[in-house]
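On to subunit A.
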Amino acid sequence: MKIPLQAIVIGGGLGGLWAALRIADAGFPLQLFSLFEVKRSHSVCAQGGINAVLDTKGERDSVRQHIIDTIKGGEYLANQPPIKSLCEHAPGLIRTFERMGVTFSRTSEGILDQRLFGGVKNRRTCFAGASTGQQLLYGVDQQVRRLESLGRIEKFEWWEFLSLLQDADGTCRGIVAMDLRSLEVRAFPAEVVVLATGGFGQLYAPKTTTSTNCTGAAASRCYQQGARFANAEFFQFHPTAMLGNDKTRLMSEAARGEGGRIWVPRNPGEHRPPRSIPEGERFYFLEEFFPAYGNTVARDEAARAIWRVTRQMGLGIGGSDRVYLDLTHLDRGFVSKRLGAILDIYRKFAGTDPLNAPMEIFPAAHYPMGGLWVDFERDASGGMRPGSPSNQATNIPGLYACGECDYAYHGANRLGANSLLSASFSGRVAGESAVSYLKGLVRDSAVPSERMLRAEVERQTAINQAFMESDGPENPYRLHRELGELMTSKVGVVRTNPDLEMALEELQRLRERLRSVHLGDSRTWANQTLAFTRQLRDMIELAMAVARSALERDECRGAHYKAAFKIPIPDGTFPGDPEYEDYRMRWKTNNDRWLKTSVAEWTPDGPRIRYEEVDLSVYPPTDPRDYR
Partner candidate 1 sequence: MKEWIHLRIRRQDGPETPPYWQTFRLPYAPDQNVVSVLMCLRENPMTTDGRQVEPVAWDHNCMEEVCGSCAMSINGVPRPSCSALIDDLEQPIVLEPLPKFPVVRDLLVDRARMDAGLRRVKAWIEIDGIWDIHEGAPRISPAEWSASYLYSRCMSCGCCMAACPQFGPQSDFIGPAPLAQVRLMNAHPTGRYDKTERLHRIMASGGLSDCGNAQNCVRVCPKEIPLTTAIGELGRQTTLQSLKDLFGQG
Partner candidate 2 sequence: MNASLDHIHFLLRRLHSLFGLIPIGAFLTFHLWENSQSRFGADHYNLEVVSALQEMNYLPFIELFVIALPLLLHAAYGLAISGQMRAELSRYPYARNRFYWLQRISGIGILAFLLFHVGTTRIQGLWQPAVRDDLYGHMQTLLTDPLVFGLYTLGLLLSVFHLVNGLSTMAIVWGLTTSAQAQRLFGYLCIGLGLLLGAIGIHGLLGFLP
């Protein structure tokens, strides 16, 4: 009897659910794994919106412009054919979301409304109130539930992916996963696996806007089993995240856009409440550093300025990392009307009202551009060839990656509202590729050798065993806190090579210390500490890839900033001026050296970094990015 070819999707965010829908639609039996109910995935956190050129605002917006904005936003570091396909398919994806019942905000005519979002000139961002990610995820979640009720998708919620099953030749033949309740470790043979496990903001905890489950552990596990990890050094920091000991919460840029001012007391020992500090003793540093833009300066510049003031000048509020984001000088009615959603979040989580006292904010790790390396096949039109089994394929045959855990669409910096799009699009493409891969298989059995299954289950069980029995002085949660502090201070907004070298040594030590961890929980039922410690182990491996990639890249590009290698635009010069042309030459030379994808490969002695050409066939870099 022929056993139908089995597919597995790991991850129930936007990426994973799109992949699952695509595969199940093609009729292959599908198992969907998630750490928790899929509708609780991190995708729900996205508030802002999702980009797609619908051109309904009379601005002559074009897909071409969306492509260019995305390429330039990422400082040319992303392969361009996938970006081309991404932008071309965006309107179709939005239409499909709409059919699923996603409650996109409407114009008075009843069609989708669009708004302006960071970094672009046209209104091209669809949104659903202030909860776009949640609405999009629920749209696909509902469709998955529909197929589940038809028996076409089988969900494994509360199961954690631990490792890949691999043939002797490295081909992926399924996964090993752990039931987070019974702690049962079980092998799930499959012919194709799609990984959609999200980002790794938790490397920077608690100074991150991401959910506590965004550990990157799953991607790290694949990386340790031979998958390449690309552009790991590129991590977007959001300049305005609100205080929190558990995590920092995103404060939309709108607060600055509507007239919010950022400042710190000039006196580092200041003890007075902020509103009683006289104007003259306030340091409005963005306005001083960037006279032309003031508080509305671009995200990365703002983040670096805050970094400089708090970490280098030591002027953070009360010696902390925080600075004030002040709305109190604005008209209360105006602020309430324009920034209602932000005010609500701040009131809810800080317990104080931004109308009465300035908010306290700090730059936080927001979005990793890097992720598992994935392939694509270019077609004659210059985009991705539809249906090619190479699209979204990792270097491990049979393993695909999509969503925030791949590296493909954002280059050195992500354009706002492009990641919900890339997660959805890449999910659908990965699903399609998985289907092509399955159809192209000559094997007809989903059952790999019994011995291989047993060996991998035993290996994973042994790791559990070792952690359960380990008895040393280290506490996993405290180690995680240390990891977050280390990454934030040494591999954060502003980087230097000595810092990065130190970080790598420190990571090595953390790795050692994890060996003498004490779980403090010996139960074999729903042992969260065990699961967490396993994740921590893999987070440290991933952190090394991030730090190593950052160390090796000696330039400033997008979110990766090393002041020592900055090539500034000479002040007051413009194209044509000899000084500017000289700058352009230096920029070009730098590109020749560094406009390359960095690819990390895991070795027991730490990551090894290689560089790979970027496909620039759609819009080659001729001019430097210039936001003046």
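Regarding candidate selection, all candidates are chains of the complex that A comes from, given by their letters.
In this text, a residue touches a chain if its C-beta (ideal position, glycine included) is under 8 Å from a C-beta of that chain, and two chains touch if they have at least 3 such contacts; residues count from 1.
Model, not experiment: these values are computed from the prediction.
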| item | value |
| --- | --- |
| Of 1 or 2, the one touching subunit A somewhere in this complex | 1 |
| Touching residues (chain side subunit A, partner candidate 1) in the complex | 18, 21-22, 25, 36-37, 39-42, 44-45, 89, 92-96, 98-103, 105-112, 128-129, 131, 134-135, 138, 142-143, 145-146, 148-149, 181, 211-213, 243-247, 249, 345, 348-351, 428, 475, 477-478, 481, 520-523, 525-526, 528-529 |
